[in-house]
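All protein chains but one are shown in place.
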Amino acid sequence: MLLLAALLWGSLAPAPRARGRSAVRVGGGLGAALDAWTAAPPADTLMLLADTVPVARLLARLAALRRAGTAVTWADGGVPATAIALERVADPEGGVRALVAAPPGTRIVLADPFGAMDTLRPAAGGASALLASGESEVRAAVGAQSVEAGAPESLALRHLVVLGRAGWESKFTIAALEERGWTVDARLAVAPGIEVVQGTPAALDTARTAAVVVLDSLPAADGARVAAFALSGGGLVLSPSGARTPALAALAPARQGPEIRAATLAFASASPRRALSFFPLQLRGDALPLEARDGRVAAAARRAGAGRVVEVGYEETWRWRLGGGTEAPEAHRAWWAAVVASAAYRPVTGRGAGSAPGRAGDGDPVRGAGADLSRAAPRAAIFGALGAPAPAGAPTPTPPRPRVPSGLAAGIVLALLLVEWGSRRLRGAP
Amino acid sequence: MSGFVFATAQYESGDWDSAPLVPANIIDTIARYTQLEVMPTGVAVPLGSAELFRYPFVFLTGHLPVRLNETERANLRTFASRGGLLFVDDHNHDVDGAFHRTCTEEITRTVGPLVDLPNDHPLYSAFFRFENGPPTTTHELNGWGDNLVHKHLLAVLRDGRISVLYSNKDYSSEWGYHPESKRLYSVDNTRFAVNVIVYALTR
Partner (left out) sequence: MSEIKEGALATARARVSRTQVVLLAGVVTSALFWALAAATLALGALVGLDWWVGLTSQVRVLLRPFAAFIGAAAAVVVAWRGRGARSPERVALWIEEAAPRLRYALVTVLEGRFAAAAPRLEEEVAAVSWWRPLVRAALRATLVPAAALALGVLALAALPRGAVERVGAPRPGDALLRPGPRGGPADPLSPLVATVVSPAYARLAPVTLEDPDQIAALAGSAVRIEGRGDARRLHGRLGADTPASGPGGGRIGGDTLTFAAGGGRWRAGFVMPAEPAALVLTAEGRERVVVLAPQPDSVPVVTLSAPARDTIFRAATGVLPLAAEARDDIGLDAAWFELIVSAGEGETFTFRTAVVHRTAAGGARALALRATLRLDSLGLAPGNIVHLRAVAADGNTVAGPGKGVSETRTLRIARVGEYDSIALEGAPPLFADTSLLSQRMLLMLAEALEARRPRMERPPFVDESRRIASDQARLRRRVGDVIFMRLGGAPQGEEGEGEGERRGGLSPEELLRAADSVTTMTMGEALDFAGGESPVVAVNRPLLEAYNAMWDAGRELEIGEPGRAIPHMRAALEAIQRARNAVRVYLRGRAAPLVVDVARVRLAGSREGAGGGRRAPRPALTLARGRLLSRFRTALPLLAARDPAAVDSLLLLRVDALGGAPAAAAALGEAIAALRAGRDATAPLVRARRALEAEPLRGGPLAAWEGGW
């Protein structure tokens, strides 16, 4: 009876008024709460308890409330530091490199409008994946938080120039690049004054040429022209022999050590280049390793002037194409495409899609590219919209718990009592 | 770079080593006219071994029937599909001979159909210019073999590029002499080999 009385009192007594601050969770009726705030603010301050970032529309409303004078703060309940950026790869076959920032230990599920694509395990700040197609937006889900980025801008691919001597490496490197879709201009020396030429390899200009691949040491004049091209913004790929060209040695990311023989005889699918001998690269200060083998750098890159220079330690990759497994020709093509893409000059022709957080608007979620920012880097967006979160030690109001209305509970209890009473009367029980 | 190695195909059937002086002669020719890196001796490479894929240019000759086994066929198919060039010469110089019939059958079955290579194909201008197509050999002129002077070489083409070059001209005999004897010729009759090698290395 006491319980019944308490319940009845609870159902009839007026609700307590919020005192100064009201809290709401993301996903816990935020839209309705904002509707109520718009009609009649129940408290002075709205505190958002966020474990994920609200969708762009709600975030915009929160920002609008804030600008309208309502104190809106938020408490960081573990919003994952997640962002996504897409960049087009300089590869005729297309492809997009997806860079996803996510906390270690989480799982990234990559998808596009046509379905899931892959799952990544982030390490050291995130993970990247090379996607074969990049014509549509890409979504990455990290726990409950999703980030999205639209298709990146398209690239205008120039020609490649391959310089070297007639030989298997030059033949099969050109073949791989052409089969990949590159337009290759080439000059291959056969004898003094006699060269096999394709296209117009002499015209080294970023208006026409994306990168120069130097497979053998060049005469001094040619080396100087190639160096000038690289410094002016062009890409440069150096083989071990090519890096020995005096004019290019200064641009090379590394010095070469003595040649190391192949680690294995057979080309394994997982690590085919272990079956190639290579010249280990000793990096210069500003160079970055791109590929390592047994603790030694096999490919490296650095910026030289406005251009990019990639040096590879392999001199006979053709053996991989010819002697590898069934996938070897395709893998050889893909590897050379990656080498060239890492150096190639990449002029953008399309409009910016705003996928990169750093380029997307001024952080205002309402204007400009703010919506894109909110989708691509939601944590950054909530900082932009609501400012820094409340300090961790600050008191936060407890959000209202969902509960059964006390009137309804009292009714149920009353009905049960009546049933019990009726039952006793019918049975003649006391 | 290890340079060009002249490889002679070693197959299970037939006399694959019927032209033992050709490799040295061609190596001499390559060095004599080009600055290509070239190994001073040739090698014999079994068609049925994975070693084949270390030599993107392979020379095959003989008199006897050429019957490849399945391993040799599979290797040759892969070799051609990956860009290797097989240069076959009929040492019999005889289109009705057993070598020609069996070898062309094997090539057709394994790599693809052999077609007449037009005499203005880039092969004939890859280094020296041969206006009239493949140079005629003394064996043809003297009526040896099938009494024919063959106007064309045959080839299996992939996207316009030669995968298999087939000759009935008996270059194996024509070039089968010690390279030191080359100075006795007013015109070096092995110059066409330079075109074949340069073509293989650059196309």
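To keep things simple, chains are lettered A and B as they appear, and every chain counts its residues starting from 1.
As a working rule, a residue touches a chain if its C-beta (ideal position, glycine included) is under 8 Å from a C-beta of that chain, and two chains touch if they have at least 3 such contacts.
What you see is a predicted model; the values in this text were computed from it and never measured.
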Options A:L48, A:V190 or A:A304, residue touching the unrepresented chain: A:V190
Absent-chain contact - pick from A:A101, A:A149 or A:A390: A:A101
Given A:E148, A:E179, A:D222 or A:D372, the one touching the chain that is not displayed: A:E179
Footprint left on chain A by the chain that the document does not show: 87, 89-95, 97-99, 101, 110, 114-115, 117-118, 120, 122-133, 135-136, 174-175, 178-181, 183-184, 186, 188, 190-192, 194-199, 288, 290-291, 301, 308, 330, 333-334, 337-344
Residue ranges of chain B at the interface with the undisplayed chain: 12-13, 15, 17-21, 23-24, 27-29, 31-35, 38, 40-42, 63-65, 67, 69-70, 91-92, 97-98, 102, 109, 122, 125-129, 138-139, 141-144, 159-161, 173, 177-181, 183-184, 188, 194, 198, 202-203
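Throughout what follows, only the chains that are shown with their structure count from here on.
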Partner chain A, residues of chain B touching it in the complex: 1-4, 33-37, 50, 53-54, 56, 79, 81-84, 126-127, 198, 200-203
Complex contact set, residues of chain A against chain B: 165-172, 175, 188-192, 194, 196, 216, 241, 315-316, 318-319, 321-323, 328-329
